[in-house]
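I am attaching a structure below and will ask some questions about it afterwards.
With one protein chain removed, the remaining protein chains of the complex are shown where they sit.
Labels A and B are assigned to the chains in the order they are written; within every chain, residues are numbered from 1.
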Amino acid sequence: MTEAEGVRRRDFINIAAVSAAGVAGVGIVVPLVSQMSASADVLAASSTEIDISAIKPGQAIKAEFRKQPVFVRNLTPKEIEEANAVDVSSLRDPQTLEERTKEGKTNWLITMGVCTHLGCVPLGAGEGEAKGEFGGYFCPCHGSAYDTAARIRKGPAPKNLEVPEYEFASDTVVKIG
Amino acid sequence: MARILSILVGLFFTVALAWSFGKGAYTQITEPPAATAEHEFHLHPKEVSHSFDGPFGRYDNQQLQRGFQIYKEVCSACHSLSHVAFRDLKAIGYSDAEVKAIAKGFQVPGIDPATGEANTRPGLPTDYFPKPFANDIAARAANNNAVPPDLSLMTKARHEGTAYVYSLITGYQEQPAELLKEFPDAKTPNGLHYNPYFANLNLAMAPPLTAEGQVTYADGTKATVDQMAQDVSAFLTWTAEPKLDKRKQTGWAVLGFLLFATILGYMSYRNIWAGKKH
């Protein structure tokens, strides 16, 4: 072994040792970062079942799903008509009412009560609340107005109110999530 | 000056201690403390081995499921398991559907959506095991004035907890004649049960597992009292330390890496100090 090779071998060991320390550092960071993500009890938060038998046409209720409000709305024939009358291609987030409801249950509009702008809860689900100029929901924070299919029509929000995953467990019970 | 002061302070403490020592020693000789029944008859937990012993040990899901069955069919009548949720049972090998079915079999506290009054409803996977008694007073009233403790952490809340639970369940016996001879006042009171593995020897809990075949195991294992006691103590070890398998697995990976890194570090240290006598 020549002198130069000896030096190289020694450098290699030092570099390897420092690299191992680096790997250890990264290894420590992984649990430190991942402990902040949602814990098992939060992820397991169960689905919500809602009894809709008492909601008359034209009424809506607020339910809770994943610590956020869900709007369940029984649309009147007039509201359905208004929603279907809109030219879909003119919308910011083009979707028909059919696409946003379940087949045969077009009158049941179920959406998250979370404005797609910055997350406030829009008005319009409660009795006597302002429904905005399109007759659906109105977000008082920054003036986003949604129509009777909860599609964004005016204001800063980029998307329609989100439709969560749900199914009809029976004619009167909706299971969300 | 400082030294004299220091020696004086030192004498103050040492003389005080010598005084305490002397008086204590004198009392010890003149009035030796009386022996107690607990001191002489209490036994340490039995030796018992489990699949999860030692640094390589892992839980045996089959056994944990059997233990769960014992908890469900025997213990849960009096003991809560409040830190465990039904969803946690997935970790011992139950499927989503099975967990759902198990949860449904328990009634948990709920609220009537129409009236807002307290009622009960079938459990959901996210619910925790319900408590058998509404509160300590109810528990006391139903159990001869003793509160059955929560079992979630029992095996960590006692020395050698797994063996302790096993020993306690299988350790009931007649009060030994020598004990009564030596301590006539220490007769097990009515309603209590003599058990040398319990700290004060007399336990309010009646023997919970008494007969072979008290439960019928789904996996066909013969349900002897010894088997049942082992299984339920294993299950309670899991409820207290659910992350044991992952902990040991991670541990070996970490130790392996550290050993490698430390050897490198040592070589690097030898390198750097080569030729530098110290």
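Throughout what follows, contacts are C-beta pairs under 8 Å (C-beta built on N, C-alpha and C of every residue); 3 or more make two chains touch, one makes a residue touch a chain.
In this section, contacts and distances are computed from a predicted model.
Asks: The hidden chain: which UniProt name fits, "Cell shape-determining protein MreC", "Cytochrome b", "ABC transporter permease subunit" or "RNA polymerase subunit sigma-70"?
Replies: "Cytochrome b"
Asks: Which of these touches the unseen chain: A:S34, A:S53 or A:S89?
Replies: Considering the complete complex, A:S34 is the one touching the chain left out.
Asks: Among B:L153, B:L168 or B:L192, exactly one should touch the missing chain; which is it?
Replies: Of the candidates B:L153, B:L168 or B:L192, B:L153 is in touch with the missing chain.
Asks: Considering the whole complex rather than only what is displayed, give the residues of subunit B touching the chain that is not shown.
Replies: 2-3, 6-7, 9-11, 13-21, 23-25, 28, 33, 55, 83, 88, 149, 152-153, 156-159, 161, 199, 240, 242-243, 246-248, 250-252, 254-255, 258-259, 261-262, 265-266, 268-269, 271-273, 276-278
Asks: If you put the missing chain back, which residues of subunit A would it touch?
Replies: Within subunit A, the residues touching the omitted chain are 17, 21, 24, 31-32, 34-37, 39-42.
The rule is simple: only the chains that are shown with their structure count from here on.
Asks: Roughly how far is subunit A from subunit B, centre to centre by C-alpha average, rounded to an integer in Å?
Replies: The answer is 43 Å.
Asks: Okay, in this complex, where on subunit B does subunit A touch?
Replies: 85, 87, 113, 124-126, 254, 257-258, 260-261, 264-265, 267-268, 271-272, 274
Asks: Please name which positions on subunit A make contact with subunit B in the complex.
Replies: Against subunit B, subunit A makes touches at 10, 13-14, 16-18, 20-21, 23-24, 27, 40-41, 44-46, 51.
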